[in-house]
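The structure under discussion is supplied below as structure tokens; questions concerning it will follow.
A single protein chain has been removed from this complex, and every other one stays in its place.
Which chain is which? They are A and B, in the order written, and residues in each are numbered from 1.
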Amino acid sequence: MSSVVLSVRNLSVSVRTGLGLARVVDRLSFSLHAGEILGLVGESGCGKSITAAALMGLVPSPAGIVTADQIMLGDKNLALLDEASLRRIRGSEISMIFQEPLTALDPVFSIGSQLSTVIRRHRGENRHRARRSSVEMLERVGMADAHRIMQSYPHQLSGGMRQRVMIAMAMACRPRVLIADEPTTALDVTTQAQVLEQLSELGQSFGTAILLITHDLGVVAQACDRALIMYCGRIVEEAPVEALFAAPTHPYTAGLLAAVPRISSAQVQRVQAIPGLVPHPAALPEGCHFADRCARADPQCRTLVPQLQAVDEQNSVHRHACHHPLMPPCHAD
Amino acid sequence: MRTNSPLLSVRDLVVKYRVKSGRRDSLTAVNGVSFDIHAGSIFGLVGESGSGKTSLAHCIMQLVQPAAGEILFHGENLAHMNEASLQKTRRNIQLVFQDPLASLSPRRSIAQSLIEPLDHFRIDVAGQRHARACRALETVGLEPDVLQRFPHELSSGQRQRVALARALLPEPELIIADEAVSSLDVSVQARIIELILDLRQKMGIAFLFIAHDLAVIQQLADRVGVMYLGKMIEIAPAQRLFQQAAHPYTRALLEAVPVPDPAHGNPVVLQGEPPSALTPPAGCVFHTRCPQVMEQCRVLEPLDRQINEPGKENTAHHVWCHLWTE
Partner (left out) sequence: MESSRAMTRSIVLPGHTLGAGPVGGRAWSKLRQDKAGLLGLAIVTVFLLITMSVLFGWLGQDWSVAGGGRWEPVSVDHWLGTNLLGQDIFQRAVFSLRTAFEIGLVVSLLSTLLGALLGALAGWYNGETGRTWVDGGILWIMGVLDSIPFYLFVAAVAYALQGWPWAMHIAMIATFWTSTGRLIRAEAMRIKSREFVLSARAIGLPAPLILFRHVLPNTLHILLVQATIAFVAAIKTEVILSFLGLGVRDSVSWGLMLAESTQEVLAGHFNNFLAASLMLFVLLLGFNLISDALQDAFDPRQASL
């Protein structure tokens, strides 16, 4: 296992809602290793995007309350840094790309000017060198006509191209960590594959660790090495993707996999819905949050919060938080 | 099925939008599309952004007038109908949108939104409309207490069910679902898919299901049509499409869908950027990205060709591609 680049311990985020204080992220702990792509997976409202914002120090306060034992980026604890120091790190050591690149890029500045600005600010290069570095970066992300793109404005590019510009901007300073928040959700399927490939390739060659946030299990299977499944602010399962898809141990993961439609050239496999509804974050049930929707739940699940623990002694990389996990080799019922 | 003639027939439909941009002053969103939908069947229309599928739906709903071509409902041309027949047609074709929040009026309660079509189409007596709305909610699996709420108080899955309930109220023969499950979470999406199949089975409603996700289409459709840049490039029974897709674009789409299985291997990447709809390529619209492009593809538009044995009309496999024309 390569070295740990980002180590998060007990990250929690609470938010004031109309119905009271909501724990949208609940004592999250995980590690990100150099060069890997870690998927943070969950449905809407599970807390994955807020987690990303919390890591970057972008949760608006005082509306959102962030606490953490530590968020170690190398030897710096991001949880303790002030805004000025965080600003220096953002973009240079830890970067983020978002779902909708049209709103993440400023419509009144050309691509070249935006890219050069980022490079000059963090790499301290002069205007000429920055422009040349920008062109290099654009070619690096697979843009055929880099010089023309430099003069273009965001609205003149397609969604896929804009997303690649975002990647170029985020990776220009060779950050240690890149957080990608649903980077392909707004893209067409054919473009999605291109962008994911680009992302993987860049991560490998720059040695950047990538935290890929998504709700799409197909994207996880294609691009990620490991994945964390989140439900109602907690991690319910953590595993390398092969193990996760082949033999999920948490009932929620199994339920998700059964609900995803898959193309088949033979008999169509009917999708199965997970019964029940996701609870409101301000009205979360005691014990395991998934208990009300789980076929395997018993009174213990409703009182005792399951902790993340290894699936078995030999296998410490596959962990789950469940009192009655599905033991391999069986799948969902 | 009652008869063999189709419920809805689209013939050579062309939809243009006025656009103030440089040299061009009109954008052709739909460029000569033809297909049929039979009663009680689900037709899946697939296409990525810019394919024109939404414009097609809007035109069928008469939200926008076609520039050319015709739409026949029960054999009657929509453009030639008088007001009374048009009203009847509007009752018979209902529309469900992608964004459940935007498709319900935010300042009106669910009850008001549901009763609006009943009032407008004068269905039932005024006193019984409330009861009818409750029954429709039951059909989609919602409690009647939802009636008092407002759209922002419901979850997206619940809102989409309300949208479906509203579409069901006039007892239509055809429901057009434009990306109706695309913005829903996977588990909620599965529930709505189950619901649609249920509705088709119990009430015999036909669906025109528009989506960009082929996996979802496979769950629902009997017949599938694939659009690219305003043109229909392949139509086939669902099983045939997923087993023996004929058009290179369809094959590229099928291979590009990320499979939730890491052992599967990475999707094959389609090269190039989709061309702009303002200046579509000459000849075959797909030729700029086609891995099997030939000389005539750049100049000549491919014609419709049926590539399986002629049999019942709704099992024909049509493709628009030079690879299949001798």
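Quick note on the criterion: contacts are C-beta pairs under 8 Å (C-beta built on N, C-alpha and C of every residue); 3 or more make two chains touch, one makes a residue touch a chain.
All figures in this text were calculated on a predicted structure; none of them were measured in a lab.
J.: Considering the whole complex, which of A:R16, A:R88, A:R132 or A:R148 touches the chain not shown?
T.: Checking the options A:R16, A:R88, A:R132 or A:R148, the one contacting the hidden chain is A:R16.
J.: Using the document's definition of touch, tell me which of A:G39, A:G64 or A:P306 contacts the absent chain.
T.: Touches the omitted chain: A:G64.
J.: Please pick, from B:D12, B:D25, B:E138 or B:E153, the residue that touches the omitted chain in the full complex.
T.: B:E153
J.: Using the document's definition of touch, tell me which of B:S5, B:Q87 or B:S182 contacts the absent chain.
T.: Counting the whole complex, the residue in contact with the absent chain is B:Q87.
J.: Can you name the residues of chain B that touch the chain not displayed here?
T.: 17, 58, 61-65, 86-87, 90-91, 94-95, 97-99, 102-109, 116-117, 120-121, 149-150, 152-156, 166, 170
Basically, only the chains that are shown with their structure count from here on.
J.: Cα centroid separation between chain A and chain B, in whole Å?
T.: The answer is 32 Å.
J.: Across the complex, what residues on chain A touch chain B?
T.: 43-44, 158-161, 188-194, 196-197, 215-222, 241-242, 245-246, 255-257, 259-266, 268, 270-274, 277-278
J.: Using the touch definition from the top, list the residues of chain B that touch chain A in their complex.
T.: Residues 48-49, 155-157, 185-191, 193-194, 212-216, 218-219, 242-243, 252-254, 256-264, 266-270, 273-274 of chain B touch chain A in their complex.
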